[in-house]
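All protein chains but one are shown at their positions in the complex.
Here the chain labels run A, B, C, D and E in written order, and each chain numbers its own residues starting at 1.
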Amino acid sequence: MPKPQPIDYAAASPEVRAVFDDIKASRKVEDVNNFWKYLANDPALLQRTWFSVKEVMTPGALDQLTKELIYVAVSVTNGCGYCIASHSAAAAKAGMTDAMFGELMSVVGMANETNRLANGYRVPIDAAFEN
Amino acid sequence: MPKPQPIDYAAASPEVRAVFDDIKASRKVEDVNNFWKYLANDPALLQRTWFSVKEVMTPGALDQLTKELIYVAVSVTNGCGYCIASHSAAAAKAGMTDAMFGELMSVVGMANETNRLANGYRVPIDAAFEN
Amino acid sequence: MPKPQPIDYAAASPEVRAVFDDIKASRKVEDVNNFWKYLANDPALLQRTWFSVKEVMTPGALDQLTKELIYVAVSVTNGCGYCIASHSAAAAKAGMTDAMFGELMSVVGMANETNRLANGYRVPIDAAFEN
Amino acid sequence: MPKPQPIDYAAASPEVRAVFDDIKASRKVEDVNNFWKYLANDPALLQRTWFSVKEVMTPGALDQLTKELIYVAVSVTNGCGYCIASHSAAAAKAGMTDAMFGELMSVVGMANETNRLANGYRVPIDAAFEN
Amino acid sequence: MPKPQPIDYAAASPEVRAVFDDIKASRKVEDVNNFWKYLANDPALLQRTWFSVKEVMTPGALDQLTKELIYVAVSVTNGCGYCIASHSAAAAKAGMTDAMFGELMSVVGMANETNRLANGYRVPIDAAFEN
Partner (left out) sequence: MPKPQPIDYAAASPEVRAVFDDIKASRKVEDVNNFWKYLANDPALLQRTWFSVKEVMTPGALDQLTKELIYVAVSVTNGCGYCIASHSAAAAKAGMTDAMFGELMSVVGMANETNRLANGYRVPIDAAFEN
């Protein structure tokens, strides 16, 4: 297996094209992102991932912007360069302003800090949080 | 150094009590959580952490609920048991419903999954995200 | 200390060359990977790491391919770009097909997702798993 | 939102029961694990997660044991206590011996070590791995 | 929000310039690192982060070199490329030799390995560590 390569629409199987078409229609975009072109190497993985992402990111009890902010928060915590870039763009498209991004980073930074302080001081869970 | 122990209000120095008082007044609570009682072992750390958390969690471009959801997302990603418990409670207090929590978990789960798919397939960042 | 630099065979001490020679002989390769050339900056670290990797990766109860798949799974979870690249290549050399890689990514993605769902819902360990 | 609570079969909606029934039939077990009882708080999340896990864990290019070993490797790397316990049990059921577990741990430990050595020494990817 | 861009001194607000000036004076440098130029997009974040870092990194019970070594250890564990580069340089400036760096990497690698062995074997905390 050499380094994974993207599969473009032109070279894609009908099965993969159907997913690409659904992504393009759902997101009103001309072409799918690299992420989907790489997953296309495994059509079952592509299909399952797209249907899951589509279902999960549909506005419900949480609106689309909030969901994208959460996606960025996780991606920044994990240090996934691709995901930070793509979901920052998606969040901006959903309405994230520069001020919101600054506050998002502030919360993410603080949470990553206090998570470790709680670990290091071995803080037991308060009884009130166990009910 | 034996296992860290909490410092209760009664045993606290005036410096630590001042921070505890500010936490109680800001959050309108009777007593501070275990987290603060453990940080009180290092008054400078307690003070800096509280002032930073207070500033960061003040509603601004993002409202309080959104900030707490982000805090939970990071804590779940890092697997910090204490922080998951305390910030889930804080999020609920700020208005998080069961339905919101379910969607929060769905997004956090999906982001943790796709972060790894992007890593594994070595997906290059789309040119569009580099501007 | 400037940025770490690789140490090539020509510039290596006899101690480092001995390790390089053993790597080349064991793996039947012309030259060692960058990883080893950088570790060569600390001969004790190089030697200990190589002997440990060699011992651990020798087929035993688990065959070589399975061990390489596990190595990739960890590297993808940690987001180590170098390790993903080098161990994907090693896994391919040990027999990993494209279909296997797709399934590997699927399992790694799903595990990273459900790990967080278990964290977030604070799921207690079933009694059956405690025996 | 108080602490998440499990939903048992008796208290479950028809929608949740259908998933529980499918899990029990697929795995030939009397009752579902705690993980599923907690996810049942969000039926859509429960359903999507189960169908994904079921599809991903079906033997294909990789057999069931290999998939469970990979699941354990990720869970150990992330430090998810619940997942380590449940997937170690699943791996054992799929044929993992004590010797295999020891080798699995050895590879997981070594990968977590060398991932950091590659990070710290800032090792560039070999040209051979970029093709 | 397009990709974050750095804010140079010339383009900075008086508020941001005051922080930049303090960084330059404290560290006796001609210009601030990229990190600060990017945080400058959110002046409150810049200010809070700088004052916290300044306070935390001031020699106290631990000297400056030890603090920088710890900073590198965390950054390598998290795989933050920027932070590894900048704090390795800072550690070198504070006196870290090549031999120290090699031992630092050795400890970081070993800790990352044994952390997972403890997870995987589900090792209970010794009673002696609970007092």
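Heads up, the rule we're going with is that a contact is a pair of C-beta atoms (placed from the backbone, for glycine too) under 8 Å apart; a residue touches a chain by one contact, two chains touch by 3 or more.
Computed from a prediction, not measured in an experiment: that's the story for all the values here.
Participant: Checking the contacts here: which visible chains does the omitted one touch?
Facilitator: Its contacts among the visible chains are A, B, C, D, E.
Participant: Kindly note down the residues of chain E that lie in touch with the hidden chain.
Facilitator: 3-4, 33-35, 38-39, 41, 45, 49, 52-53, 56-57, 60-62, 66-67, 69-71, 73-75, 77-78, 80-83, 85-89, 97, 99-100, 102-104, 106-108, 110-119, 121-126, 128-130
Participant: Provide the residue numbers of chain C that touch the chain removed from this figure.
Facilitator: 2-3, 44, 48, 52, 55-56, 129-131
Participant: Would you write out the residues of chain B that touch the absent chain, in ascending order?
Facilitator: Within chain B, the residues touching the omitted chain are 1-4, 41-42, 44-45, 48-49, 78-80.
Here is the rule we use: only the chains that are shown with their structure count from here on.
Participant: Between chain C and chain E, how many steps is the shortest route if every step has to go to a touching chain?
Facilitator: 1
Participant: Among A-D, A-E or A-B, which pair gives essentially the same interface as C-E, with more than half of the residue-number contact pairs in common?
Facilitator: A-E
Participant: Can we say the copies chain A and chain B touch using the same residue numbers, with more than half in common, or are the two sides different?
Facilitator: same
Participant: What's the distance between the Cα centroids of chain B and chain C, rounded to whole Å?
Facilitator: 34
Participant: Show the residues in chain D shared as contacts by 2 or more other chains, in ascending order.
Facilitator: Within chain D, the residues that touch at least two other chains are 2-4, 41, 44-45, 48-49, 52, 56, 77-81, 85, 88, 104, 108, 110, 112-117, 119, 121-122, 129-130.
Participant: In graph terms, with chains as vertices and touches as edges, which category applies: line, ring, star, complete, or other?
Facilitator: complete
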